[in-house]
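Before anything else, here's the structure in question.
Here the complex is missing a single protein chain, while all its other protein chains stay put.
Then we have chain A:
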């Protein structure tokens, strides 16, 4: 059975030893927040990252993000990851933007594996053009061609 501390961890950063956090440690570093791993291009009104976890297996960082659509209509999402090393340097080329359709009231899981063994950290960059929290949606900021 998982301890409450593990359940509460949205992100299990395995660099700090996998599953070590299963046993609460007094001096354990606080788990990074979801917000610290997300870069939203404009606030999203309906789409939210409801769960985000990362683990390192076989030397590769695996990331799973759950995106929830709180509206009843289908939302278009564009996303890509930025792979970083422990010092915050990017260790892989800029990824292509990937389109993802999220149906109304759906929770969609995005599961990826880092393309390189060098990646120890990541940022998930999200953009949803018709879902902007701006008063006037910025049409040109969409990563489409």
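Operating definition for what follows: contacts are C-beta pairs under 8 Å (C-beta built on N, C-alpha and C of every residue); 3 or more make two chains touch, one makes a residue touch a chain; residues count from 1.
By definition in this document, contacts and distances are computed from a predicted model.
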{"item": "Protein name as given in UniProt for the chain not displayed, \"Archease\", \"V-type ATP synthase alpha chain\", \"NADH-quinone oxidoreductase subunit J\" or \"Penicillin-binding protein activator LpoB\"", "value": "\"Penicillin-binding protein activator LpoB\""}
{"item": "Those residues of chain A which, in the complete complex, touch the missing chain", "value": "58-60, 78, 80, 94-99, 112-117, 143-145"}
